[in-house]
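One chain of protein is taken out of this complex; the other chains stay put.
Right, subunit A next:
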Amino acid sequence: MECCFRVPLWHEGLSHLQVILPGTPPRMDFPSSLRPSLFLTGPLGVSDVPDLSFMCSWRDALTLPESPPQDCKNTAPHLAEALLWEPAMPGPLPLLPPCPDPWDPGVTAQDLLFRGGFRYRRQPQVVLDVTEQLSRFLWNHGDIAFGPLGKMMLENFKLEGGRNRSKKMTVVSAKRLLQDLGGHQPWGCPWAHLSHRLRRFAIVGGPVLGKSVSSLLGRLLHEELATRWEQLLLDEAFTGGTLAWLPGRTPQVGQLVYPAGGALDRLRFQEVSLTSGSDPQVLGDPGCIQLQGPVRQVVTNTVQGETLLAVRSDYHCAVWKVRRQRRPAPLQVLRVAKGATGISLSPHLPGELAICSRSGAVCLWTPQDGLQQVYKDPETLVFRDPSPWRWADFTAHPRVLTVGDRTGVKMVDTQGPPGCGLLLFRAGAEASCQKGERVLLTQYPGQCSPESLPPTLHLICTQFSLYLVDERLPLVPMLKWNHDLPSPALLARLLPPAGPGCPQPLFLGGLGGQVQLLHITGKEASAPRLAGPPQSLPSLTDCLSAFPLLEPKSHQQLQERLEAPTIGLACASPPSASTPTAWLFQLSAAGDIFYQHLALQAATSFHRDCGPPGDPRPDSPAPRATAPPMDQRPPPSWSPQVTAWCSRWLEALLQVPPASPVWTAPTFSHRRLLGRLEPQPVEGKVPQALRAAMARGRILQQRDLGLLPRAEPPPAPEPGPQDELSERLEAAWEGQGATWWKRQQGKASEPGKQTKRPKRRTPLSSTFSSLTSCLDLSDTSSPPHSSELRPQPPVTPHSQESAQQLWAQGDHSERWQTLGDYMAELPLTKGTPPLGHVPTPPSQASSVQATPSRLPTPGSQPHRKRPRMGF
C-alpha cells in the first residue's frame, strides 16, 4: 500500500536563500572533568538517599579549581555575575490587534469537581462531580437523553391495544407519550407545554427511564469528565508550542508563523521588523493558509539554506517549504489515525522529520521517501504510565532519534534492529527525580552557532525541574534546575549566545504564561552550568496596568483574555551595535501575540572580594557595566505611546462579541403541533413565521416578524438570579446609587452573613492584623511608593518584635531569635538608605526603635506545647 503521495522537492536558486554558515567547527570535546555526583539506580522519590540536588542554584556557580590555586589570598573568586536580561517595559505588549474571535476560558475546576466533601481529610480529595453534571444534562437536554429511549420502545413493543376494545378515559396512549419523550422539556423552557398525562407518565416511568438512561449515560459522561479534568491539569496538545520565528533577508526582519482564529485553524505568516530602541514594526498583511484542523505545533528549521515549516494538528501533520517573497509550497500532508503527539524537523538533513503517534509509534518521515517506522511500543519506557503521549527528536547523529514518553527518553538507532536503544534519561533515582515526576517535554536544541553549547545536549523538562543531558553520558544529568513553574512547562527556546563568551539564554515557558530565563554556559571543555541566577520575565497579566481603568465587566473580559494559556513561544536576537537585545513573542490561546523586548545588563559583579564589603581593592577588575543591581534600579514604566496603543487594542477587544454560550435554550415539543398546522393557501405573515420558527425548533420572536405593528409584548422570562452589577448601575443611573449602597450594606450586616468570619484568631494572626494598621499609618506619611505593584511584605519588624516577645522563652526560641537578629544584622535591613532614589520600604528597623509598640496579646491563651525541633 502506497501511503504517501510525493511532491517533487522544490528546487530553487541557492542564491536567494539565506546561508547560515557555522564559522569554526563546533566543539565536540567531552568535558575533561565532570562535577561530582552520586549515581543511584531505582524508582522515583527514593527517600533514604542524600539528594544532592538539595543544593541550590548557586551550587552551579561554584567551580572546583582545576589546578590548585596558586595563592589563596589573592585569588579573586570567580563568582557568577549578575546576568540580567532586563525587560524594557513592565510587561508584554500586544503586537497585533486582538484576534476578532471571542475567547472562552472553557471548563474550570469548578465545573468538574465535587464541591463539599469530607471535612476532616488532611488533603482535599479530587472527586469528579458526575452526579451534578448528569442531572444538569438530563435537565437541559432531556430530548437527547430520553428521546432515543422512547424511539426504541416504540420500535420494539407493540403498544396498540386491541382494535375493538373501547377506549376509556383511564387508558392513555403510550405511543404519543413515547413520541413526546424526544421533545420533552418540562422546565427548561418557560413556554413548554406540559400535559398532565406526560407528567403522570414521567412519575410512573421515572424509575425505569432514570435507571437506564443514567447507567448508559453516566459511564460515558464520567469518561468525558475524566478526560476534561486530565486536560485541565495537563493539556499536552500544545507541547512544543505553536509559534515560530523564521529569520528573513536581514537579521532584523523575520516572520512569525502562528495559528490564528478562534479555532486556531488559519496558519498566518506575519513579517516583523525588529529594531532595537523601538517597537517591532509589523510589515504588511499576514499571509494565510486555511487548514481544516486546529494547529497544535509549529516547527521551523533551516538546513543547508533550505527552510522548512512543519505543522502538527490533532490527526494530521504537514510540511511546507518556505520560499522568499512567495507563498510557502506544500510538500506533503500526513494523516495520523491515532493522533499525532509530536513533530520535529531534522537539524542535519533537509526535509527529514520525526513524528510520533499516540499508539507509541515513531516514524522518520521524508516527503520523498515516505515513512519509515523507527520504533513502536505501546508501553512506556521505564515504568507503566497510562499516558499515550510520545515525543521524538533528533540527536547529534543524524540516524539516531530520541524517543520520549512520560517516564523517560531513549535513543534509538533508525538503522539498527527494531526495539533496541539506550536510555538517555530515566525518571528515577539516577536524576534524583521526585515522586510523581514525569517528562513533559524533551527537546534537542541542536547547534545554533559555533560558540554555543555542544550539539550533544538534550533538554528535558518535568513538572519540577529542567535537565540538560549529554548523549555521551546518558542517565546522569549535566545540569538540573528546579524551575518551580506553577503550570506545565511545555515550551522552551534556546537563543545563540549574545556574544563570544556570553552564556546562552534559554527561555522556559509554562502554559500559564510564566516565562523563566536561564543563562547556560558550557564553554570549551567544561560541563554546562548556569552562568547566573535564573530570572523570571513578566507574564501576560503584567500588562494589565498598561490598560485604562475599566468597568468591572470589561475588566473581567480583558483579564480573562490575558489569562488565556500561552501556547507558543518564540524568540529572536538580532545583532545590535550596542547592548545585546532579545525579543520574546508569546502566543495566547485566544489568538493574540504579545512581545517583550529585553536588553542584557551585566550588573556590577558583586561581593567579589572576601574582605569587608565596600572596600575597594586595587586589583579588582573594573565593573563591566554601570547598571546597579535590580533592587536599586527604577522599575520600567509604560510610555504614553504604549498606553495609547493599549487603549486602542482594548477598544478593538471590546468590539469582539462575547462567546456564544455553549448551551442554548432548549426546544420544546413542537413536532406534533407542527404537523397539525396544515399549510393554508392564503396565509398571513405571522403563521408563516411561526411555522418557520417551529421548524427550527425556536421561539417566535418579535424580530422574526419584521416591522409588524407592535402588539402584545411577549411574556418576559422570569428574572434570573439577581445581578448585583446591573442593579447597581441601574440605581446609579437613576441617581439612587447611595440608597442602593445603603440597602446593600443593610443586607450585608444581617446576622446570617457573619458566619464567614474566622472563629478563632491566633495571636500570630492578630499581630499580623495590628501590623497592617501600623503599616497604613506609616504609609500615609511617606511618599507614595514607586512600586505599588509590588506585594507588601506580609510581616515587618513590628511583628518581629512582638512575635519575639511572644516566644521569648526557652532555648529554642532563643535560637530562633538569634537567627532573626542575625538576619536583622544584615546590612540591608539595618536602615541604611539604599543606593538610588527608591524610597525606603516601610519595614525599616529604625521605625521599630522609634515606636516600640508593645502589642497586647489578645486572647492570651495558655502557652501551648512548644514545638519540638527534632532534638
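What we mean here is this: a contact is a pair of C-beta atoms (placed from the backbone, for glycine too) under 8 Å apart; a residue touches a chain by one contact, two chains touch by 3 or more; residues count from 1.
Going forward, contacts and distances are computed from a predicted model.
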Chain not present in the shown complex, as UniProt names it (candidates "Histidine-containing phosphotransfer protein", "tRNA-intron lyase", "alanine transaminase" or "TATA box-binding protein-associated factor RNA polymerase I subunit A"): "TATA box-binding protein-associated factor RNA polymerase I subunit A"
Chain not shown: contacting residue from A:V208, A:L283 or A:L422: A:L422
Residue touching the undisplayed chain, where the options are A:V204, A:L233 or A:A695: A:L233
Residue of A:H397, A:R691 or A:R728 in touch with the missing chain, whole complex considered: A:H397
Touch with the omitted chain, as defined above, among A:V127, A:L154, A:A652 or A:A689: A:V127
Touch with the omitted chain, as defined above, among A:L349, A:L550 or A:A659: A:L349
